[in-house]
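One chain of protein is taken out of this complex; the other chains stay put.
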Amino acid sequence: MTEINRLDSGGNIDRTQKITFTFNGKSYTGYQGDTVASALLASGVNIVARSFKYRRPRGIMAAGVEEPNAVLQLGKYEATQVPNILATQQEIYEGLTCRSVTGWPSCDVDFGGLIGRFMGKMLPPGFYYKTFMKPAFLWHTYEKYIRKAAGLGRSPKESDADRYDHVHHNIDVLIVGAGPAGLIAATRLSAANVRIMLAEETTEMGGSLLSSQQDINGKDAKVWVKAALKDLQANPDVRLLTRATVNGFHDHNFVTVNERVTDHLAEKAPTGQARQILHKVRCKWIILASGAHERPLVFGNNDVPGCMTASAISTYIHRYGVIPGSRLVLMTNNDNAYHTAIDWYQCGRTVIAVVDTRPNPEGKIVQKVREMGINVFAGKAVIDVRGRNRVTGVVIADIEPSGQAVMGMLTTLDCDTVASSGGWSPVVHLSCHTGCRPKWREDIQAFVPGSHRENILFAGSVNGHYDLANCLQEAVNCADQIILNESLTVQEVLGDFKVESALEEPIMPLFSIPHTKPVMQSPKQFVDFQNDVTVSAIDLAVREGFHSIEHVKRYTVMGFGTDQGKLGNINGMAIVANALDKSIPEVGTTTFRPNYTPVAFGTIVGRYRNQLFDPERYTAMHRWHCDNGALFEDVGQWKRPWYFQAYPGEKMQDALNRECLAVRQSVGIMDASTLGKIDIQGKDAREFLGRVYTNAWAKLAVGKCRYGVMCNEDGMVFDDGVTACLAEQHFLMTTTTGGAAKVLEWLELFHQTEWPELDVYFNSVTDHWATIAINGPNARKLLSELCEGIDLDKDKFKLMDWRQGIVAGVPARVFRISFTGELSFEINVQANYGMHVWKALQVAGKKYKLTPYGTETMHVLRAEKGFIIAGQDTDGSVTPLDLGMDWCLSNKKSFSYIGKRGMARSDCLRKGRKQLVGIQTKSKEVMIPEGSQAVDNPYQPLPLEALGHITSSYFSANLNQSIAMGFIKDGFNRMGDTVYYPQPDGTIITAEICSPVFYDPNGDKQHVE
Amino acid sequence: MIQMVTSNMLNDTQHPDEKNTIKPALYALMDQCTSGDVAMESPVVHTAIANDGIQNNGIKVVEEAFLSHLVIRGNVNDQDFISAIETAASMRLPEKLQTSQGAHATIYWVSPDEWLIATNKDAFETEANLREKLSGHYALVNVSGGQTRLLLSGSNSHRLLHAASPYDFHLSNFPVGKVITTVFARAQALIHRKSIDEWELIIRRSFSDYLALWIEDFIISC
Amino acid sequence: MFYIRCPYCEEHRDEQEFHRVAEANLVRPSDPDGCSDQEWGEYLYFRKNTRGEYNELWVHSVGCRKFFNIQRNTETYEILNTSPV
Partner (left out) sequence: MEKYSAFTLFAHALKHHKNWQPVWRTPSPKKTYDVVIVGGGGHGLATAYYLAKNHSLKNVAVLEKGYLGGGNTARNTTIIRSNYLWDEAACLYEHSMKLWEGLSNELNYNVMFSQRGVLNLGHTLQCMRDIERRVNANRLNGIDSVVLSTKEVQKLVPALDCSSNRRYPILGASWQPRAGIARHDAVAWGYARAADALGVDIIQGCTVEGFMLENGAATGVKTREYGAINAARIGCVVAGNSSVLSSMAGFKLPIESHPLQASVSEPLKPVLDTVVMSNHVHAYISQSDKGELVIGAGIDGYNGYGQRGSYSTIEDTLRAIIEMFPSFSRVRMNRQWGGIVDTTPDACPVISETPVKNLFFNCGWGTGGFKATPGSGHVFSSMLSEGKASMLTKPFSLERFYTGALIDEHGAAGVAHS
């Protein structure tokens, strides 16, 4: 393809760097600095998409983020596919591959277009709410086709190999947009010794100055831009970002900026580089200098390729040296668009006419255009466009000064391009993200930012200052306001400027051009191009009763697209206002929300994916477990050994049986370091314990431990553990692995807010101690081989005692507590020694066949003993009474401990509560799956009344039978009763209610010599 | 002070339950380190940070392993407490968000009633020494096994911090000597600016493999 | 994203260092056992949940671990004041 629309000179492209890329399978060329859009236009490509509903051919309409049509699928490889990239934003690089996301078989020839043309009438807004209801069962099938037809690009199927990063910034001033306003504000502030970030969405700083022929200080404004940038670059406190979209403004001046670091270089980021960076900025001040988007006028067939906004045409000419056609008709309701006619004319191509809707345009620029010999038709409008795949002409008519009707003779003009300008819509989006509403200005027919609580200032055309001089002045004022407010000293006053003021005549309030036919019969007049929303659709919505602009949005889907209605929304609101006979501000805008432009999920996630998604917490012995066949269980963020495979491929149940038998028959070893540990010191520690635990603590002697249950104020169990009395005013509390942080905060909460008078301090020592549990009849023998300084005699070192001594050469606290029912010692050493002691035990344990075991075996063993696990056997609706733990409640305490009143509420005392009991299957080899629900009579019709569920269920190798625990309504009174557990496969497991203690009910095992 | 009894003494025969011959200990002080030749493993021993640390492009991270870390709790309005600490440590107790630096130790402010002392001296001696001077309501907790200190340095070190944490590390807000506890990657750290380009990070043992991984991921791509 | 001044650290920190605990000034009844079910239920569950200015209890959890009161506007998200408990 030759670049038939490339001008011989001009544009900020590097003509020495020719680049080849592929669009829809065809190869095209362009230059370094081109976007896909500018390169396609240079090559005379007309159709880039098919519309969503009517499958109409669509071309490029705009030059920036407001583009609704040119939505592409980017990427040659599966893992680097990117859906829905705008041709107007994507710079070309060698080998870039992209294609249209719509059109079948292609976007040039789309069979859907036929359907669209003939069936279109059947597709008014919301048609799907009115159809596809009968027969009901077919809806699923209809839906499949609807889904297929919808959607733009496609998701990649492979994982993204690129890296993304986050960077936090704390700065004084964030300036959004590097047009003249943003640049001069930055310049002015740069002398004030403040930290500044200037973020610009496009590839280059300069904003609209890059697309126009204005002068600053008597010279081409682009010269001024270069000079300003040079100064700014020299200041280390100024951070300049291009390809960086400020996409969200959040509370308390927190702003997110999405920088596309390598998207212009290649599909995949060069090695070592992040593809995109999310800058998270907390700033004292924001200057919003985000400019304004030109909005097109709405007229018949205004979507035919070749219809563009006026300013886009100027941008293609000035920034890319591309002129997207030969013969131009320009329609405008304002002076500003005349610049485009001049630009076109100066490229040596034909301006057929400027069609000005105003009855009497007399401004300076109008004169100038007339003087160039260009036809200016005043008081007229383009009502219809000829051509299907490209504009071939326009129909014009006289328009009433009110804009309400057209009249008179229709004239046809031949042309291939229609530019239109309906005025400008300030880019107020960010100003609204924290809930503020924009306000309407009648004089410029536009919404500008409303008043704000935050430190946010507005400069330039975003605030309705379209005149360059005013625009610059306002930005200078913003900077000065900050300097004043922050009492900054300025070394030298920067940013003085001289610009000729270009007075313009007022804009005509006009959005949609009426047609000679009534709305419903006129040619399609598009408002939201991406969603195929037309004037008649809006009109119909309003007639059907959707009066709120939010209803119109939702009913017609106007503004729902990837462009969020940047081009069409204001026109749509004006059309609604007109239909309701209200003013535009009465109708109001829809809500602006982040993102200003879309942001890749990957960017929002940053580094925090795969291994870094969430911390994995390890104990000091973790590496040993990895090296010795451990499979891990996730408990909170911890990785705990679940069970150990003695050889690769050992079956889980085999491993468990082996581990369980080892513990009961000889000795097993477990890493218990993850248990939460809280050091408690202070004279009131004991009193405090008595208040937060349900049982009594007043008499616990030094050297002793006690089990305790903690409840919420509602009386429900929330954690449990053993607490040791280390010294008179010093305790060590243990918590469940998952509960550690919560418990510590719970203690602090009550201490700091309720009982500050109690002298006590809490500190987490979870990570400080490595805890090794050895369990089994040989535990004492094993320990004695490595232990010094502790009399291990069973009467000297009793159950629930702790002692201090040396284990494997390391000072240790040894607790004689048992969660398995076996003789058991928990050895605590400073964690840096954990691995040493663990390994020493392995060596010494050889002769006892010391067997490492994991959480699962621990669970089986404790279940054999009927011990509960908070979180597995409880769920936040269980009181200690429901667990049969009356023995753990002390009602003699003078203080009403936490949970006491809660568990005395009427429902907690009622008969028939679910209570935790043992469950024994009738066939002892059958295991009841955990979560099974018990019923009294499984043969009743549904719904069946469930009595309670199985919380824990295991095969006990020691007993050679299944064991289980579960809730049963009124279970304590139903010992020996038979209950049934219906299974998903239709089978029914029969079981008997029993004591939860299946093993060693008298606790003899604790007393082995 | 008279009541000071290390729970070493509790070992065998002198269990207070049985023998009430001495006044019971208020706090259990324990020498947790061995004098023997026992292998210690620092929290990051299995990571890229171990030994000589990791460095690239103006960022370096090394571990300062096996320091003694001691938490001090007490009331700043209690003059006795302050002076006891200051005498025992021969260092000032730092003000809010500050550190004080001694020959062998650094004291970090953690919260209005909490400080951390990190020292290359023996934890037991340090604690015993402090306890000897202290009375009233206070707490000392040995956490040497539970955390470790990393030294982050280099001309680009601030970049790592800016990627990991939302805090403002600019010199104007974070002068040398300041300390904070804040979010660090998806965990947390105590961060102290030791000099313009040197930062101490104190991190928890159980999170240290994750944090080392994060740091490595950052440093190799920075 | 709130920017919250911790009244103990006496400087602003990012919201991520904190979390909210409950409505502020919920005082545990001095004699729980003397409370009726209704009174206890009110204490446990019933909240002002004001739209507008509201007092909440927050904790500087990744920081000094201290609980403090925030007075803020639940509609605009402005923080009016923070103070120690």
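Order of writing sets the labels: A, B and C. Residues in every chain begin at 1.
Please note the rule applied: a contact is a pair of C-beta atoms (placed from the backbone, for glycine too) under 8 Å apart; a residue touches a chain by one contact, two chains touch by 3 or more.
Because the structure is predicted, anything quoted here is derived from the model rather than measured.
Asker: Could you tell me which shown chains are touched by the chain that is not displayed?
Answerer: Taken over the complete structure, the missing chain's partners among displayed chains are A, C.
Asker: Going by the contact rule already stated, which one of A:A378, A:A600 or A:A701 would touch the omitted chain in the full complex?
Answerer: A:A600
Asker: With respect to the chain omitted from the figure, which of A:T434, A:N463, A:S512 or A:T851 is a touching residue?
Answerer: A:T434
Asker: Among A:A150, A:A234 or A:M409, choose the residue that contacts the chain missing from this document, as touch is defined above.
Answerer: With A:A150, A:A234 or A:M409 as choices, the missing chain is touched by A:A150.
Asker: Which is it among A:E362, A:E544, A:D793 or A:D886 that touches the chain not included here?
Answerer: A:E544
Asker: Which parts of subunit C are in contact with the chain that was left out?
Answerer: Listed in rising order, the touching residues are 1-2, 15-16, 19-20, 23, 37-38, 40-42, 44-51, 54, 56, 58, 74-77.
Asker: Given the full complex, what residues of subunit A touch the hidden partner chain?
Answerer: 80-84, 121-122, 124, 127-134, 136, 139-140, 143, 146-148, 150-160, 162, 164, 248, 250-251, 254, 256, 280, 433-435, 518, 520-521, 536, 540, 543-548, 550-551, 554-555, 557, 560-562, 564, 591, 593-595, 598-602, 604-606, 608-611, 613-614, 616, 633-635, 642, 714-715, 871-872, 875-877, 902, 905-908, 929-933, 935, 942-946, 949-951, 982, 984
Note that in this section only the chains that are shown with their structure count from here on.
Asker: I want to compare two interfaces, A-C and B-C. Which one has more contacting C-beta pairs?
Answerer: A-C
Asker: Averaged over CA atoms, how far is the centre of subunit B from the centre of subunit C? Could you give it in whole Å?
Answerer: A distance of 30 Å separates the two centres.
Asker: Residues touching two or more other chains, restricted to subunit B: which are they?
Answerer: 166-167
Asker: What positions in subunit C touch 2 or more of the other chains?
Answerer: 14, 65-66
Asker: Which subunit B residues qualify as touching subunit A in the complex?
Answerer: Listed in rising order, the residues of subunit B that touch subunit A are 5, 7-8, 10-12, 15-17, 24-28, 30-34, 36, 38-43, 46, 66, 71, 73, 113, 137-147, 159, 162-163, 165-168, 170, 173, 185-187, 204-207, 209-211, 213-214, 217-218, 220-221.
Asker: If we count contacts the way the header does, which residues on subunit A are in touch with subunit B in the complex?
Answerer: The contact residues of subunit A facing subunit B are 163, 165-170, 195, 272-274, 280, 282, 607-608, 611-612, 614-620, 622-623, 638, 674, 679, 681-683, 701-704, 726-730, 759, 761, 763-770, 789-791, 796, 803-806, 808-811, 813, 829-836.
Asker: Considering the complex alone, what residue numbers of subunit C touch subunit A?
Answerer: 1-3, 14, 21, 27-28, 31-33, 35, 37, 40-41, 43-44, 57, 59, 61, 65-67, 76-79, 85
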